[in-house]
Each structure stands twice: as structure tokens, then as C-alpha cells.
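Can you keep this structure in mind? I'll have questions shortly.
A single protein chain has been omitted from the complex, and every remaining protein chain is retained in its original position.
Chain lettering (A, B and C) follows the sequence in which the chains are written, and residue indices restart at 1 in each chain.
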Amino acid sequence: MDFRLSPEEETLRRQVEQFVREELIPLEPVFEGAPDIFEGSRWKSRAKLSRDPEVQRYIAVMEGLKRKAEAGDLWHLDVPKAYGGREVSNVAMIAVTEELEKASVPFELGNHVSNILYACKGEQVERFLLPCIRGEKTACFGLTEPGAGSDPSMMAATAAPDGDYFAINGTKMFPTFGDVAGFVQVFARLPGTKGREGVTCFLVDTGHPGYRVVRSIGTIAGSEPCELVFDNCRVPKNQVLGEVGKGWELNQAWLGARRFQVGIRCHGTAQRVLRRVGALLRLDPREHEKFSASLGHFRGEMEALRSITYHGSWKADQGMDARFEAACVKLFGTELLHRVVDFALEVAGPGALRKEHAIARAFRYARPRRIVEGASEIQRHMIQRALFREGIACMEL
Amino acid sequence: MDFRLSPEEETLRRQVEQFVREELIPLEPVFEGAPDIFEGSRWKSRAKLSRDPEVQRYIAVMEGLKRKAEAGDLWHLDVPKAYGGREVSNVAMIAVTEELEKASVPFELGNHVSNILYACKGEQVERFLLPCIRGEKTACFGLTEPGAGSDPSMMAATAAPDGDYFAINGTKMFPTFGDVAGFVQVFARLPGTKGREGVTCFLVDTGHPGYRVVRSIGTIAGSEPCELVFDNCRVPKNQVLGEVGKGWELNQAWLGARRFQVGIRCHGTAQRVLRRVGALLRLDPREHEKFSASLGHFRGEMEALRSITYHGSWKADQGMDARFEAACVKLFGTELLHRVVDFALEVAGPGALRKEHAIARAFRYARPRRIVEGASEIQRHMIQRALFREGIACMEL
Amino acid sequence: MSQEGAFLKQREAFLPLGDPTRRALDGDINQSLVEKAKRVGLWALDLPEAAGGSRVGQVARVLIYREFARTALPFEPPAIPAVVARSPYARKLANGKLSLALAFDEVHKTGDLSAIRAVYRRGAGGYELYGDGIDVIHPDADLYLLPAVAHEGGDVGLFLLERNVVGVKVERESDLTTDQTVARLTLDGCRIGSDHLVGAKGDVEGIIASEQLRIAARSLGIAIRCLDASLEHARNRVTFGRPLSSRQAIQWMLTDVAVSLRTCTWLTLEAAWKADQGMPYFHGAALAKKRAARMAFEAADTAIQIHGGYGVSKEFPFESFYREARLLRLLYGREAEIDRKMGEEA
Partner (left out) sequence: MSQEGAFLKQREAFLPLGDPTRRALDGDINQSLVEKAKRVGLWALDLPEAAGGSRVGQVARVLIYREFARTALPFEPPAIPAVVARSPYARKLANGKLSLALAFDEVHKTGDLSAIRAVYRRGAGGYELYGDGIDVIHPDADLYLLPAVAHEGGDVGLFLLERNVVGVKVERESDLTTDQTVARLTLDGCRIGSDHLVGAKGDVEGIIASEQLRIAARSLGIAIRCLDASLEHARNRVTFGRPLSSRQAIQWMLTDVAVSLRTCTWLTLEAAWKADQGMPYFHGAALAKKRAARMAFEAADTAIQIHGGYGVSKEFPFESFYREARLLRLLYGREAEIDRKMGEEA
């Protein structure tokens, strides 16, 4: 048993720690008034394309940071060596994100590529994968439909084979950046199939004929996911990602890999919120007396979240099945962040609901986390299924 | 809208208040070491039959109280006028119990008769009902089976018609006082029936041939319910309570009527526990500072419980359907008592787990309350069913 | 309850719940609704008729505000405390020519008078007011109703203050997450006439209690709407081959909201009834506000969760209710403060 990072992981963590201390912390005041667009989704597609000079100013700062990170070999950390990345472990990536989250500046060490894109084959690699790795293109994810989310049997979008093409028809709800991404990873089923059977993933350029952005949808968190319509959108066969009929498995893999990062992000946001609370309480001994037990309670819960996040990532690194842990981390992390934010508002009072206040930002950011990428109910469902299938054995190690 | 008791109800409440102040409160030290047998089930059958001189001493005190209550016309309060009682309202009985619960002496103003016994007809009245009202006999309730509780379709006990008799076969779990009561109200189904259909209630003397007490079962609360076996127990037709095949409805009616009393009992026990906590905290300003918010929180929850208990009883008095309220009160009351006791132990520390300590008693008493007479899950089920059937209309008035 | 019943019918007749995605009323519609509300007696519910209001009892007031809260449309009768009736502004406030903000700031923290930051001093022919860092929600109102502590003696006075008088500085305006605005008020020896002192300690306490009841009422309305919509959605939405309504996880969430709604309804109405009877009700009002606002938040949270991705979108009213309820929980006494006060009683 060993709870330490490996020497290489520890070296990387220290590099990032230094980067955060020297580059990001000094920028915190600059980002205090940044629009919500920079929260959670971070400095991605929409922000980059914005012509708002204020947004452009933040983007320029981000680009400067990116150049510094590249100079320090802190770019492409989780990209496979085959594609020129450092291919560091899951545990290392958790440690990296933990360090980054210590600053409120929404900068991340990219470029992260959705893991399923590594299923690209042949010319897909040059056309879709490499531009993403290089940061020239971004992808969006088209799974949810007006009547279907986590349940594959409800998926209505179809992909009808037609010679060397598939004709995709259907509506996709909530792809973030569906209006500005370079292409979409869209899921549709072969005609006459049911459940997860027949679900296939396609890579479709966003300008492709038959691809239409119906509208973008405002949300509490400031992100603006889209409604997309595929209207007889004909896509050549060589744009199938992975295998025909194996799309649902790709979706599962995509979600599974993200859970631990979601956990450490929730941890980071909650830590920053608790630091604000701690600072407030230090100003007023009477307030401190009233709230110190609750503050301590949440600090303890944070340690619990941190411990299962690292443990689950370690399991994934060992090649062990970490789906049980992934579900625990997503559930516990997002619910904990929600409670931490609620507590922080209770301490800070109505003034902390000012839109630009760090706690108000966290309040808006936290709510969708319990829904997107598998709602808490879905996580609970996965946990109970593992429990009833394997008994307490699913919790060994 | 009027939140007051009627003048008659208020007069009765004051009488009971005076009785509690003058008769019960002075006896509290006497009952401090009384065995658990006096908790919850109060001074009922088993205690009365005990030959333990210590128990007999408590019984003698109880009998003295009973005579005083009778002298003050405080006996048979909820018995119908037709049977010589005062037939006071549900609301009045809630107020009476609320007053009684202010003393920790486990005395109640009897004799309460299970409401379904008023379905007695003909010679059943003289043989079963009146002796209960007079306190000469007690009844027990045989519904649950080893494999069946709240679900009528699982009930396996049968009552096969056989001339002027029914032959009852089956096992009943957990009838309290099954070993010492005068008779049992036992539920069994006619052969070949399913679900609630065919379930019939019988009145069976506990000494009847074929009636056998297998064992009594220790519980956390000190009560000792029984396992009963009916082995070809032949009972004449005129011992069917109510109508043949309408037994399940009697069971529902029995449970429904008790819910509000359960609510006010939980309220009373919790109030006494909170008074102990308040007294502890007054001794130590630092402790008080630490726990006053939690104490206040629970005091508020108690008011919430009290308000819905009175409201539901009022609805029942108006002849309105109060099943929704009954389920809310059972659920909220028993769960709240559990949380109050947990909090009290947290304040009082390990010493309060001494068996004879009032908080330890409440700890043991509270746990089964969330299970017996319809577990919390059953209450939630009933509430959601009403919600989905009637929408928010089920909460009008 | 016939008077209350009549009010409710009127309310429903002229402001149906309507399109759930609407968040704003344009000026004309707003004005016509205001006129209608005045006509049917749903305006300035705390002011007597003599002062241009349509004063009703607290029970009726609770039921009326409960109804108005069932929509995310920003429309309800303005809360103009009765003390204002004594002032020269009463009529203009009642008919909407002037608007009013309750500048209670830190009172929100504790829900009592201990947190008042403004200070007053008797001066020639009136008072001088001092204080800084006072947060005011709706800072663009024409008048502020402001509690202040006497510089000597510690008496509490309630002042009606024009925003534009000399010595009043309103700065750092910003938006709340709940779509209201907030600004910071500085009073630098601002002089006002003695007729601007409109109330004393008891009046401030009365306004706190009355606002607590109004928050409780709004919370009940929010919860009813959220519960209603969630039941509807759960009946219709099918996942994994069965409607959401058949899933215990969903059922249990709704059950918790319903039980809470049941208890909060009667706590709120009992406190309001006591107020109408002239019985002590401050304690009940504080408790009702604490529990009801929390319940509204949880009802909105539940509605969001049940609606999934749509729940957090601006196309449904739940995320708006969620933000509003979070603010309601923080006004006129944080939960822990109300608890603490109840825990300190003997």
C-alpha cells in the first residue's frame, strides 16, 4: 500500500504547482469580472470565436498562458505518445487538475481530446483527430434527444445505409458548442434496431448539408447548448467512428473517462468556495464561532472526495474495472459541491449572490453538474447494479 | 379559519393538564427505573399479568391513577356514547395525549379499544367489545406473517369454510401481547382468493384449540411480540369480525385511525428528550453556544409536526378523507423522533446511553416506530400514490 | 375564508400562469396588469383604503402572495408597509407613482435588530443619518425605508428616505444572480425632516415578521408550481420503458416536497392567523419563513432534477425559481440564525 505519487508524477505536479503560483494566481484579479462563458466549459470554442472585445482580451491572456505552458512541456499531457503527447497516467492528470484548480483562472493544460476520438482510423486521423490535438478544431457531442438521454432504447435518430453513405435524421439536444465546433460526434441508430444495438457514432462537419443548428438554449450556468437537427444529412461510410453498431459503447467509454476529472473539478471549485468562507469567518470571531463546525464538516467531506478520486484513477491506471468508483466519484463529487455552495451562501449572505461573486458563479456552475453527463440518479443506478451483481466484492480494493 | 380548540375541547384539555400536573409529574421519579415494558406499549397486558413484585408495584400505582381519572370523568374519553363513553373528537384526543405526554409516567387515559372492534355485532359485543372497554380483556392483532407485511397478496394464512366453522391455518409474526391477550384479531384469506380479496378478520380466544404461541421475540425496544401458529384452528362463523372478505379494509381502518396518535406520541417523546437537552445546555454556556442552533432547529420541526397532526385530526373530525395527512404524520413524526434522539445523544454523550436514562429509553423506543404499523416506505408509497392520482389537489385544506 | 377565496378567484382571472418561458412583461402589459390589480383590490395590501391601498388581513395576504408566486413572471403587489400610511408619500406609493425599497441590509443576516448598521442623530428640525456599506436591493427605488439606531441610547427608528437627498450615496450597483439589482448605500450625515421618522422598534420588528410571512407565502407558491409541474412531467416522461412516475427515486423526491409543503402551509397560515387575531406571531413567522423558503428551494431543485437538461435551461421556469428561492432563504434571517434564536429560548 502506498498513498504517494510516483516520483515522475510528483515532479509533474510540482511543475504545475509552480506554474499556478507564478502564472495563474497573479491573474486572478483580471478574471474576476469575466463572463460565465469562461466557467466550467473554460476557454473553449465559443469564447474563441466571439468578436466581443472584452472576450477577446481574456482569450489573448489565455493564449499567452498556453504559450508558456507549451514552453514548459506542460501541453498535451494526456495525449498518447503515438500522437506526440506525454501520455501521463490518470492519477497524474488528477494531480495536475487539482493544482490548476487552486487558481480561479479558468485555464487548463490542453488540448484535451475526447477519448473516443482515438478510435479514429485511416484518414479520420488527419481530418478529425490531429486538428483537435493541435487545437485547430473542436468537437461537440450529439447524444441526448428531446425524448432520450441515458436510455439508449429511447434514441430516435436514425442512420439509414444508402450505398456508400448513411442518411442521418433526428434531433439532438444540448450539444455544447454545437453552433461553433468544427464537427460533431453524433449518435444515431440503424433502422429497425432496438436498445443499444445498432447505435452508431458518426463524425460530421458542422457545415455539412443537412446539419442545422435550430437554436441555442440559455442555461443557469451561462453555457448555451444547442438544438441540432439532422435532416437527411448524408455522411460517407468512412465517417463512422469505431464500428457500425458499437456507438453506445463509445458513449459509455467517453463518460467513464471523464468522471474522475469531474470529481477533481468539483473538489477544486468547492475548495475555492470554502477558502472564501474561511476568509470571511476569519474577519468575524462571532461568525466563526457559529459556522466553524459546518466548515470543518465540509473540509472533511472534501478529503473523502479527494481520496476516492485518486483511488479510482489509480484503479483505472492499473487496468482494473473502475466503473463502480467512477459512478461513486461523479455522484459524491457533484452532490458535495452543491452542498458546499449552499453552505457558503448561508455564511456569506445575499451580497454573495452578486452575479460576479465567486460563490454566485459556483452556485450557477454547480447545479447542472448533477444532471449533465449522467444525472445523479443514473450514477446511483449504476452503483446499485454493481452491488447487486457482485455484492460487496465490487468494493474490494 | 380558526386554530383554537372548541370551548369543550379546551375544557377537557385543561382538566387533563391539571391531572398531569397534580398526579403524574410528582410520580416521575418513581418511574425513572421502571422496565422498558412500560415504555410505548404502556401499562398493558403483559405488565398486568407479571408476577414480578417490582412490576406489580408499578401496576398498583397505575391502578390508583386510573381510579382518580375515572373519578374525574377522564376515562373512556374516545369510547362512543352508545357504549357509555364521552365520544370526544379526534382533535380532543390529540390534545389529551399531548398533555399526558408532558409527563414521562407511561400512563394513558383508557381504555382504548382498537377501533375495528366497534364492528362487533350481536353477541360479539358482549363477548369481545364490552370486556375490552371495561378493561377486563385485551386484544392483540395478527396480520403480519413471516413472508408478508403490508402487501395483502403475500398473505398465506387461510380460513377454509367448513360448515358453520372456518378452519384457520397459518403463522402470524409479531402480534404484541400474543401470549397474554384475551383474544386475537387475526386475518386470513378464503381459499383460492388473491390480493386483498378474500381477506377476513376473525376474533379468536387465545386459549382456543389450534392456537399456539410458538415463542416470544426480543426486540430493541424491550417489547416481546410473538410468533403465533394457527393449526387447523376451527372458529365458528359468528366470530368473523365485520364481513367475510372485507378484512383488509378493517386493517386499513385500524392503521388509519392510529396515525395521528402515533404522531402526537412521537411529538411528546421528542419534546421530553429536547427538554432534557435544554436542561443540559443551560448548565454549560459553552455547550449551549455549540448546540443552540440545532436545538432551535428541532424545536421548529416539532411545531411543524404538531401543526399537521392537529390539522389531520381536524380533517378526520370533519368527515373528510385524511389518509394523505395520516401518512404524512406517521412518516414525518417517526422520522423526526429518530433525528431528535440522535441529536440528544450527540449532546449528552455516552453517559446518556445508560439503560435507564430517558434518552437511551427514547433511543430504543424510537427505532421500531419507523417500521411498525406501516414502515416509512409504505407511508411514502401512499403519499406518492395520492399525489399522482389527485395532483396537488390532495393537499387542498 | 370567503374574502380570501374571492381574492384568489380574481387573481386567477386576470393573470393566468401563461407561457412558462416568459420572464419579463413589457411596459404596456405591466401597466394594464397594475391597473387591473388596483381595480380588484390586489394592490398595496398593507395600506388602508384611506391611504390608497386595499388592506387585507395577513391570512388573505399570504394566500394572495402564494398565488402570485406560482409564475416566474415578475409581477406581484408591491410590499408597502403600513407605517408608510403616516407619511406624505403614502398616496404616491399606493398608486405606484413612487417606488419603495426596504433597505434592511444586514438585518437579513440575523433577522433581528442587532445587525442594523445605520445610525441616526437628532439635529435641528429633524435627523441626521450615518452609515456605510449598506446593501440595498432595488436601489433604483425613489424611497428607501431604512431602520437606524440612535447614536445615543440605542433606540431604533425607522426612516423614510428619498434616494436623491444630499448625503445619500448609492454606488457599486450590480446584478444579483436572481435578476434584481443591488447597490451599496452610504449615508454621510444626510439630513431629513422629523416627519421622515415613520416608526420605532416595534414597527421594524413588525415589518420583519410581515416580510417573513410574505417570503413564506411566495415560497409556498413556488413549491406548489414546481410540484405540480414535476408530477405532470413524471407522468409523461418515459425512460427505460417506464414513466418516471413509476420510479421510487422520483416518487420519494416528490413525497419529500409534498410533506414539507403540508407542514409549511399550516405553519404559515397559523402565524398569519395569529397576526390577524392580535396574538404574538413573530416567532411563528420566522419559523414559517425559514422552513418554507428552504422547501421552495428543494421543490425547485427537485423540479430541475426531474426535468433533466431542460430543468437547468431558461426555457422552463424552474431554474428561475431555484435562484429566487435561494435568495429568499437569505432574507430576513439566515436559517442558522432563526434556529439559534429558537434554541436560546428557555
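The working rule: a contact is a pair of C-beta atoms (placed from the backbone, for glycine too) under 8 Å apart; a residue touches a chain by one contact, two chains touch by 3 or more.
Values in this document were obtained by computation on a predicted structure and should not be read as measured data.
The hidden chain, counted over the whole complex, makes contact with A, B, C. Summary of contacts with the chain left out: across A:30, A:60 or A:304, the touching residue is A:304. Among A:36, A:78, A:325 or A:346, only A:325 touches the chain left out of the display. For subunit A, the list of residues touching the undisplayed chain reads 1-3, 278, 282, 288, 291-297, 299-300, 303-305, 307-308, 311, 325, 328, 331-332, 380-381, 383-384, 387-388, 391-392, 395.
Contact between subunit B and the unshown chain involves residues 144, 147, 149-151, 153-154, 173-174, 217-221, 225, 290-291, 342, 345-346, 349-351, 353-356, 360, 363-364, 367-368, 370-372, 375-377, 380. Interface residues of subunit C with the unshown chain, by the touch rule above, are 247-249, 252.
One rule holds in what follows: only the chains that are shown with their structure count from here on.
Distances between chain centres, each the mean of the C-alpha atoms, put B farthest from subunit C.
Between the CA-based centres of subunit A and subunit C the separation comes to 38 Å, rounded to the whole angstrom. Centre-to-centre separation of subunit A and subunit B, using mean CA positions: 53 Å. Multi-chain contact residues of subunit A (touching two or more other chains) are listed as 290.
For subunit C, residues that reach two or more other chains under the stated contact definition are 336, 340.
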